[in-house]
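One protein chain is absent from this view; the other protein chains keep their places.
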Amino acid sequence: MDRIDLRVPVKAEYVSMNRLVSSSLASLMGFDIEAIDDIKVCLGEVCNQCIQLADLKAEYLMIGFMRDEELLRIEVSVDVVNEGNELTASGLEMSRLIVETLMDDFIVAQENGRVRIEMSRRLEA
Amino acid sequence: MDRIDLRVPVKAEYVSMNRLVSSSLASLMGFDIEAIDDIKVCLGEVCNQCIQLADLKAEYLMIGFMRDEELLRIEVSVDVVNEGNELTASGLEMSRLIVETLMDDFIVAQENGRVRIEMSRRLEA
Amino acid sequence: MNLQIEVRTAEEFIQVVPIGEIDVYSAPAFKEELFTVIQNTKKNLVIDGEKLDYIDSTGLGVLIGGLKRMREKGLSITITGLNPNVHKLFTITALDKPFNIKGA
Partner (left out) sequence: MNLQIEVRTAEEFIQVVPIGEIDVYSAPAFKEELFTVIQNTKKNLVIDGEKLDYIDSTGLGVLIGGLKRMREKGLSITITGLNPNVHKLFTITALDKPFNIKGA
């Protein structure tokens, strides 16, 4: 398994760059154009979700890409989460729906003031 | 200052992705198209240099992008360096020349089996 | 920013053309432009989606907000020319129903 880690400031400005990394990696893995686009869209949504949940004190978004022969797993987390920002906030609903629809797995966990989102997509044979 | 960190396996396969991150960031900073291309080319060369110098034991290439108002500084390092691979090896000469020509600063340091390359480019006013 | 917005006034409608990406970074600028157009128009709105390369949930949220305001004025929003990747997101979020979506 290859692992790529990206650490970026929690700012909307960098989300397009994060998306690029995901599509570049998906392309290297041999996903087809539609799947590459799905992965890029979902990576963007997951970054959006973290940015919306993050406290002003949160500095960095951590994105880990785990690349297997047949699976791309992506883990996104942010250090400090604003307790006021509910994971069920209405603005997040559409975003969640998109990721649930386009990825094979999608898990959101909140623990110790830290939100961690995990998602994965399988390469069809 | 914003800092972006990328950690990738020391493999030729990932260099194109590394280049993309540099050009995306240079574009966000407002560099013009020619400067964006210069930065991309140099990031590629510096990754090549690290890959050539790296031992088979080296696992990760670390790339740090430090973004100021007027300066992009990039630091690339690799953990384990093969002592047999001279920093002055002839294959590296062209690569060095390219980076020296296109960047404002370029420093290569080798210490404790670790190579660290630093380069920077200023945004023209 | 990877978004430009053109506004064109036709006889029957007013047309907004987003060029590039509407995402979490560019959505505030898009919202400001769109809502200004909506505030000042008495015509129906057409969004030409042909040069819209990417939209995320933030951008969709702005469109929803725009539609709400247009409906309050008794007006509609039609979206044309969406590329399949962008159209897909309208389908997933069931926004292909409230918006009048036309063309491939």
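Labels A, B and C are assigned to the chains in the order they are written; within every chain, residues are numbered from 1.
In this section, a contact is a pair of C-beta atoms (placed from the backbone, for glycine too) under 8 Å apart; a residue touches a chain by one contact, two chains touch by 3 or more.
Predicted, not measured: the structure shown is a model, and the values here were computed from it.
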**OP:** Write out, one label after another, the shown chains that touch the chain missing from the document.
**Re:** B
Subject >> Candidate in contact with the missing chain, chosen from B:Asn48, B:Asn82 or B:Gln110 >> reply: B:Asn48
**OP:** Against the chain that's been left off, what residues of subunit B make contact? List them.
**Re:** 12-13, 15-16, 34, 37, 41, 44-45, 47-48, 51, 91, 94-95, 97-98, 101-102
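Everything below uses one rule, namely that only the chains that are shown with their structure count from here on.
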Original post:
From the C-alpha centre of subunit A to that of subunit C, how far is it in Å?
Top reply: 25
Subject >> Approximate Å spacing (C-alpha centroids) for the pair subunit A, subunit B >> reply: 26
**OP:** Determine the centre-to-centre distance between subunit B and subunit C, using the mean Cα coordinates as centres, and give it in whole Å.
**Re:** 41
Subject >> For subunit A, residues contacting two or more additional chains >> reply: 13, 16
**OP:** Mark out which residues of subunit C touch at least two other chains, giving numbers and ranges.
**Re:** none
